[in-house]
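After the structure tokens below, expect a handful of questions from me.
Every protein chain but one is kept in place in this view of the complex.
For reference, chains read A and B in written order, and residue numbers begin at 1 within each chain.
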Amino acid sequence: MIEMIELVIDLLLAFCVVLTAAIVYTKDLLLAVILAGAEGVLVATVFYLLLAPDIALVQVAAGVGISTAFFIVGLRKIGRREE
Amino acid sequence: MVIVTAGQLPYILVAIMAAICIYAALFKSNLFKKMLAMFLLTDAVNLLFIIQGYRIGGAIPPIIPPGMDPSEFALRAVDPLAHYFVVTAVVIGLAEVATLTVLIIYTYRHYGTIETKKIKELRG
Partner (left out) sequence: MNSWRGSVLGVLFVALMSSILIYAFLGYPEPGYVRPLGEFYLFNTYNFENQDWWSASPNAVTGLLWDYRGYDTLYETMVFYVGIAAVAMFFEGHSKLRKTGGMTVIVRATARLVFVFILTSAFAITIFSIKTPGGGFQGGSIMAIAYIAIIVSLSRGFLPEMSIDLEKAHIAKIVGLVLIAGLTIVPVLYSLTSGSVAYALQNQPKAWAPFGYPTFLGLTSLSGGLIIPIQLGEMIHVGMGFTIMFLLLTIKEKED
């Protein structure tokens, strides 16, 4: 019997798969970094719906905040936009 | 033959996400794309751990509320061992990303490009 929460988790995971395919396909590196940050937020929401509040805190702080900052600072020193 | 039921759909979606990340890490020629694919691969594997530890039939998070019987808590709470591994794995993954970024900057300073096809031609 499928409950309501399972439907929402399946929807969010399908959206994560679509975002991953878009990150691999695009040629603009800045867009890829921002989409990776968006995917981090979706993964944190899935962690919260699966009753894991400790991990949602670490994912939001480290996977969305600090990781995007590192990537953008690294992109300044490399050929900036196109692949 | 493997029987697939509707309750195992999250496993299938996580497997597709991991397969796309492995393809990007092997076949794309830009070093920055490879590093981004490794970062998303650790995300997918952490999701797998947490999905496996869920409990059906009235689950509660692994924090015992005041006044609950320990045996009933052990029958209903989510697996805490999976949470423990994922917390350390996320922080270590971030340290790995920082080290890889520094290595890519170093390679760019030395060769002048970050495409593996052009680095093979240079042979500096």
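We adopt the following convention: a residue touches a chain if its C-beta (ideal position, glycine included) is under 8 Å from a C-beta of that chain, and two chains touch if they have at least 3 such contacts.
Computed from a predicted model, the values in this text were never measured in an experiment.
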Q) What are the shown chains that the left-out chain touches? A) A, B
Q | Touch residues of chain B, complete complex, unshown partner | A | 2, 4, 7-8, 11-12, 14-16, 18-20, 22-23, 27, 48, 51-57, 61-66, 70-71, 73-74, 77, 79-84, 87-88, 90-92, 94-96, 98-99, 101-102, 105-106
Q | Missing-chain contacts mapped onto chain A | A | 53-54, 57-58, 61-62, 65-66, 69-70, 73-74, 76-77
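Methods note: only the chains that are shown with their structure count from here on.
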(Q) Counting only Cα atoms for the centres, state how far chain A is from chain B in Å. (A) 11
(Q) Per the contact definition, I'd like the list of chain A residues that touch chain B in the complex. (A) 2, 6, 9-10, 13-14, 16-17, 20-21, 23-24, 29, 32-33, 36, 39-40, 43, 46-47, 50-55, 58-59, 62-63, 66-67, 70-71, 73-75, 77-79, 83
Q | Partner chain A, residues of chain B touching it in the complex | A | 6-7, 9-10, 13-14, 16-17, 20-21, 23-24, 28, 30, 32-33, 36-37, 39-40, 43, 46-47, 50-51, 54, 59-61, 78, 83, 86-87, 90-91, 94, 97-98, 101, 104-105, 108, 113-114
